[in-house]
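Here the complex is missing one protein chain, while the rest keep their positions.
Letters A and B mark the chains as written, and numbering starts fresh at 1 in each.
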Amino acid sequence: MRGGARPAGEVRAAGARRAGAREARRALRAELLKLLTLPAVWLTVAGTWAAAVALAAAFAAAGRRGGAAAASALDVGLAPVGYAQAGFIVLGVVAAVSEYGGGQIRTTLAAMPRRAVRHGAGIAALLLVAVPAAVVVCVSGAAVAWLVLGGAAGAAGGGRACAAVAGAVGYLALTAVLAGAVAGVVRRAVPAVAALLGHYFIAGPLLRDRAAFAAWLPDTAGLGMWSAGGGGLGAAAAWGVVAAWSAAAAAVSLAVFVRREA
Amino acid sequence: MRLLRAELSKLVSLPSVWTAFAVGLLVPSVIAYLNASSMRGRNAQAAGLDVGFEELGFGVIAAIILGVVAVSSEYATEGEESAGGRQITASLTAAPSRGGFLLAKIGAVALAAAVMSAVATAATLGAVAFALADAAPPMGEEVPRMLGVVVYWVLTALLASAITLLTRNGIVPLAVLILNTSVVSVTFLLSKVTPLASYLPDMAGARMITSRIHSSVEMPPVVGGLVMAAWVAALLAVGAAVFLRRDA
């Protein structure tokens, strides 16, 4: 903090900050372009959306026939999220693993040698794709359920509806990040998808009723974010637990990525 | 025979296959053990009949992974080196007859799935018997259901291979099949919308393992197995037809 050194030091620091911000912006743009030009990303999102809409319609049709008039269109419309999460798991895996096809990772590191910057940009780009995709999936699911149920639907308050949709969107996006982090460590799509889906669809649900610790696993805790039934945790706690899992997974994958010889 | 041995050695050298085996062995036996221990003393005689078999129904994920990986590994391009390093090229030059190659592949998958399911069944039912001790149901009359588990796993593995043959990519069949093995499967939901869904391969095949299926359609286990086998045969035929025509 010597008087004379300050201005020059500050100018340098500001310059470095500006350069760093510019670099991060460019890295984000590159990572986003990568995702948007990957056909598998579009196919995954489109397939997930189609499956979610079809399931919402089926759930609603079954609900109407079953005479469950009290079921709100919102709960029925969000029910497919339990299956749509598979699409977001695949989305995360596809995004992460695509780096390792055709030696692209070498191009990536040559263009963006600061690995922490590139990894952060990758996660941010994945979120920028996953969040809008999740909004479309959730909102169209609820809309379809509302159309099918028609007047039979129980009403949901606007505030609760927003919170539930936001919870579902957040859950799907955070799950995509977690899946991407796992796949970034595994680097191969099939084992990553098998392990993640095996957990989210088989081991997780089986553990849910049998082990107390399961309430803290990302899939069961996540129920509190979007499911009418909940997962035993309040919404805020559920957000916290799932976000913590995703952040921890992202941190581990970053540590591995920074250390690993590409 | 030579082709079958080659295909078997390919399977045995895939780490994913061994991981699948471990999962298929551990998941049903551990969870069945936990379930059986928790119900010791209570009406175990009645409930014990399904304990173990239901878990083996979830353990089929091992057969799914096996069936998918056996085919998708031929087309994988994720290795470090690029430039068309797909194994299928080498496989088809080593075994120029595509029909023979495919038959050997199917045979190897079926054999591996049969071994996996037999070991998993023995381990799971052994764990149940151990947990229930004296209250364990007599195993003698369960032999047909044990065979049912083996047939269900083998057919599921072949179903997975057939779908992967069409997609040439492991992710789609894995996602579809694992999703559908989940506790509340999509086909089960569908069966609430239309009774026709009871004739889908997994719904029909499950009759071989468990009688507790909530469905409006009655189907004896053997018929269920035959329906599933027909699905698998049809999908394999389509997969084979596409494979034989397509450029590798």
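We adopt the following convention: a contact is a pair of C-beta atoms (placed from the backbone, for glycine too) under 8 Å apart; a residue touches a chain by one contact, two chains touch by 3 or more.
What we mean here is this: contacts and distances are computed from a predicted model.
Set against the options "Fe-S cluster assembly protein SufD", "Sulfurtransferase complex subunit TusC", "Zinc protease" or "ABC-2 type transport system ATP-binding protein", the UniProt name belonging to the omitted chain is "ABC-2 type transport system ATP-binding protein". Of A:A111, A:C162, A:A211 or A:A236, it is A:A111 that touches the chain left out of the display. The residue touching the chain not shown here, chosen from A:R29, A:R65, A:R160 or A:R210, is A:R29.
Only one residue from A:L38, A:A161 or A:V185 touches the chain missing from this view: A:L38.
Within the entire complex, the positions of chain A that touch the omitted partner chain are 19, 22-23, 26-27, 29-31, 33-34, 37-40, 98-99, 101-104, 106-107, 109-115, 261-262.
One rule holds in what follows: only the chains that are shown with their structure count from here on.
Rounded to a whole number, the gap between the C-alpha centres of chain A and chain B is 29 angstrom.
Every residue of chain A that touches chain B in the complex is listed here, in rising order: 55, 58-59, 61-62, 82-83, 86-87, 90, 93-94, 97, 100-103, 187-191, 193-194, 197-198, 201-203, 205-206, 210. Of all residues in chain B, only 16, 19-20, 23, 27, 31, 34-35, 38, 55, 58, 61, 65, 68-69, 72-73, 76-78, 80-82, 170-171, 174-175, 178-179, 181-184, 186, 189-190, 192-193 touch chain A in the complex they form.
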